[in-house]
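With one protein chain withheld, the remaining protein chains of the complex are depicted in position.
By written order: A, B and C. Residues from 1 in each chain.
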Amino acid sequence: MGAAFYIAAAIAILSTAMVITRYNIMHALLYLIVSLLSVAVIFYIYGAPFMAALEVIIYAGAIMVLMIFFVMMLNLGQQSAGDERHWLTPRVWIGPALLCLFLLAELVYLIMQPPAPPAGEIVMVDPKAVGKSLFGPYILAVELAGMLLMAGIVGAYHLGRQKKKITHRFLERATQ
Amino acid sequence: MITSTTAGLVLAGILFTMGLVSMLIRRNLIFMLVSVEVMLNAAGLAFIVAASRWGQPEGQVMFMFILAMAAAEVSVGLALILQLYHQLKTLDSDEASKMNG
Amino acid sequence: MNWMYLVPAMPFLGALLLVLFSKKIGKTGVSLIGCGSVGIAALVTIVAGLQFMNSGLQQFSLPLWNWLSVGNFNIGITLHLDALSLAFTFVITFVGFLIHVYSTGYMAEDPDFARFFASMNLFVGAMLMLVLADNLLLLYFGWEGVGLCSYLLIGFWYKDPANGAAARKAFIVTRVGDTAMAIALFLLVQHTGSLQLTDILAKAPTLWTTGDATVVTIAFLLLGGAVGKSAQLPLQTWLPDAMAGPTPVSALIHAATMVTAGVYLIARSHVLFTMAPAAQATVAIVGAVTLILAGCSAFVQTDIKRVLAYSTISQIGYMFLALGVGAWSAAIFHFITHAFFKALLFLGAGAVIVALHHEQDMFKMGGLRKSLPGVFWIFLIGSASLAAIPFVTAGFYSKDQIVWLAGASAQGGAGYWIVAVMGAFITAMYTTRMMLLVFYGKEKTHVHHRPGLNMMVPLYVLAVCSTLAGFMELPHTLGHVTLLSDFLQPVLPAVVTEHASTALEWGSQGVATLLCLAGIYIVWRVLPIPFPREVKTFLKNGWGFDAAYNLLFVQPYVLLARLNRKDVVDRLYVGLAAITRYFHRMMSATQSGILRWYIMGIVMGAVVILSVIIWRQYTV
Partner (left out) sequence: MILFLFILIPVLGAFAAWLSAAWNKKLPRWIALMVLVFELAMATAFWSEAVGDGSWYVTFIRPWMPRFGISFSLAMDGLSLLMLILTFFLGALSVLVSWNEIKERTGFFFFNLLFVLAGITGVFLTMDLFLFYFFWEVMLIPMYFLIGIWGHGNRLYAALKFFIFTQAGGLLMLLAILGLYFVHAQSTGVFTFNYFDLLNTPMAQETGRWLMLGFLIAFIVKLPAFPFHTWLPDAHTEAPTAGSVVLAGLLLKTGAYGILRFVLPLFPEASQYFAPYIMLLGAIGILYGGKLAYAQTDFKRLVAYTSVSHMGFVLVGAFAFNELAYQGVVMQMITHGISTGALFMIAGSLYDRLHTRELEEMGGLWPALPGMGVVTMVFVMASLGLPGLGNFIAEFLILAGSWQAQPWITVAATIGLVVATVYSLRIMQKVFFGVSVREYKLPDLSLREALMFVPLVIVIIWLGVYPQPVINTAKPATPAVAVHFTSK
């Protein structure tokens, strides 16, 4: 384990911590991109360069950009930040945080358990092997993933369309 | 006891838990979506670590599927949030929870 | 004798016809069927009885059909005729017929004429089944059947809830006794494998030794049945209330026939009682105590029918005393004479009651000697017989025999004799009091209706019988006639006497006569007898038995029933359902729609699962 890993990991953890503590959504998203990039570095360290590339391109690139555009489109900036500040009181977060901390402790404990994996070297899995198995035994899953994306596109289009405003009957009270 | 595998898994665990905490404490729908992304990413990291541990491509394959899923999820999720925002004029998930069936 | 089945069949048929066609045949038809069926039964009984006596048979059975046959357990619907059942059958049909005829007059104005006769016929049929039964199950059939008819007839005037209550009381109290009897039957089935009377009586000496616990238990349980039906202590409380029924009913059922069923049962199963000395002694004690208690109660009643009711209890007490000391035929003798004179008294009282427009309070009567001379003479004959006026009345001979044997028989003793004599004294007193109150003194209520011929003729016949019936059995001192006991000899063993002598018998008779006359004289001179009011009320209410039973059994039961009307067990299930529903509510409350709670749930689940895994690692 080189220092690279620890640096990347530290950046990932810190930036994620920033993500979850920001009031402004825009800031959070930008920190998330940093986190994703550091995770991409870790992927690279773990011998998955192709995945690191995908992480950068798709996650940090496409998905995050989508979200940023979305936030910008709705113009959420200041007002939602105020809401967030209002909502995020210690009373709200202290309980779940402790619970999750406990969960994390358990997880770490279990991960550290023997039978520990043999202290092996990091094994490089090259993209070719990934491609082979993707289009070999997992071809059906790939097709399904394709279908999923297709459905995602159609669904997003359908839902995102600006329709004539129809208030659902269960929401009437909320809108009044 | 810290090997490369355990270190990676512990990192994945930390990231996941952070996502989880965020999920639990946030009321803003977009933040919740972001939290989901963090958790998915952590899960992906675990797969990559596992792949490197065993030297098998399956872990990376799984990560690709997670990626595809995340993409689809974000697009649909954002569209849904958009609808909700139009309907409710807020991103508060507690408001949306009044949508009892 | 083969058409003896007509004896019970005719009244049953009559009842059936009356139920089915009551509306179509009119009152004349009803009277004809009602009296006719019992009349035919009486005729058949006389003819069959004569044949039986001439045939020289000891007993005769007539199997009709097989009732029940399970494994080795066989019960037939079989009629059994012997001297004992013949005596009872004769009294039932003969007195029954007279009372039916009387009723055509007594009930003439009742709208439910047909129902009355249907029930009466049914009663006669059931009573005949009881005495003609060849096995205990068939006897039980008659036993319960008469209970039903008694219930129907006590509650005949159903509009008054008090009558209904009296009817139910009679049924329920006797049913308590019947339950004991039923258990006796189970015991007999278990030990003898049969309920055939002749079988049981023949087998009993081979199965048990005298005083064996089983046979004593059986005898006691049978006694339980008998005291219920015969209104003896401690189940006597129903009979005074049973007077709520029409007077002919009181005469037939609650004086002449049904209430003596207990006497019949004990006499019938005398072998068992002989083998169970403890039970037999109990019979005697029950009889002795009852006859005194009931006599005292009779003395303070104001209702003429209640006087007669208590006197009935008291007289049956005499019969029980006779049974208890082994004087079987004396009990039957007293049953016969009692049936005549008590029926006579009741019917006479009925005539008085009708004449006074359903007035039963003796203190509102009086002076009827002049306005109802016919009834007066008849009532006088009956009363004389009840009070056992020496030499000319049937009651004297039968009661005297019991008094004598209570002291003289092997199982008897001085104590029983004293009680019996005291009973005679009390009987004379209350009888005289009744006569004085009703027929002497000033006339307080005007007579508005004189009994017709159809009521008077049965009275005359009964008056003759209650005088003559006594002469079939005369004591050693007075001619020594033993027609009845000879006749009953094949069924009922003769009484074994100890320390008996003619002198003693004279003495016994003398004392009894003296006390009887003394009683009459005392009452004649000093009526009304001064009693403290409390004592009077206590006696009048039958020694507080009713109140005690009410407090001990009736009220707790009713209270318990009322408290638990909603069934406490159901609460268990309702509670279970409520708990389930509570959990269901709790579960559904978690479906709040708030997303974070769901996630929280997932997290907690994860924590729990991981904790379990870790915990297992530690423990394993």
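Here is the rule we use: a contact is a pair of C-beta atoms (placed from the backbone, for glycine too) under 8 Å apart; a residue touches a chain by one contact, two chains touch by 3 or more.
Computed from a predicted structure; not experimentally measured.
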item	value
Among the chains presented, those that the missing one touches	C
Candidates C:Arg175, C:Lys203, C:Arg450 or C:Lys536 - the one touching the absent chain	C:Arg175
From C:Trp67, C:Trp377 or C:Tyr440, residue that would touch the chain that is not displayed	C:Trp67
Hidden partner chain, touching residue among C:Gly155, C:Gly382, C:Gly423 or C:Pro475	C:Gly155
Full-complex contact with the absent chain, from C:Gly14, C:Gly39, C:Gly105 or C:Gly145	C:Gly145
Touch list for chain C against the chain that is not drawn	19, 65-71, 73, 77, 115, 137, 140-141, 143-145, 148, 151-152, 155, 158-159, 161, 164, 167-168, 171-172, 175-176, 178-179, 182-183, 185-187, 189-190, 557, 560-562, 564-565, 567, 569-570, 572-573
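Criterion: only the chains that are shown with their structure count from here on.
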item	value
Interface ranked first by C-beta contact pairs	A-B
Between chain B and chain C, centroid-to-centroid distance (C-alpha), Å	94
Whole-Å separation of chain centres (CA-atom averages), chain A against chain B	5
Chain A and chain C, separation of their C-alpha mean positions in angstrom	98
Chain A: positions in contact with at least two other chains	96, 99-100, 103, 107
Residue numbers of chain B (touch at least two other chains)	20, 24, 27, 98-100
Touching residues on chain C, where the partner in the complex is chain B	592-596, 599-600, 603
Residues on chain B engaged by chain C in the complex (per definition of touch)	20, 23-24, 27, 32, 93-94, 97-100
Residue ranges of chain A in contact with chain B within the complex	1, 5, 9, 12-13, 16-17, 19-20, 25, 28-29, 32, 35-36, 39, 42-43, 46-48, 50-51, 54-55, 58-59, 62-63, 66-67, 70-71, 74, 76, 80, 83-84, 87-88, 92-93, 96-97, 99-101, 103-104, 107-108, 111-112, 116-117, 119-125, 129-130, 132-134, 138, 141, 145-146, 148-149, 151-153, 155-160, 162, 165, 167-168, 170-171, 173-175
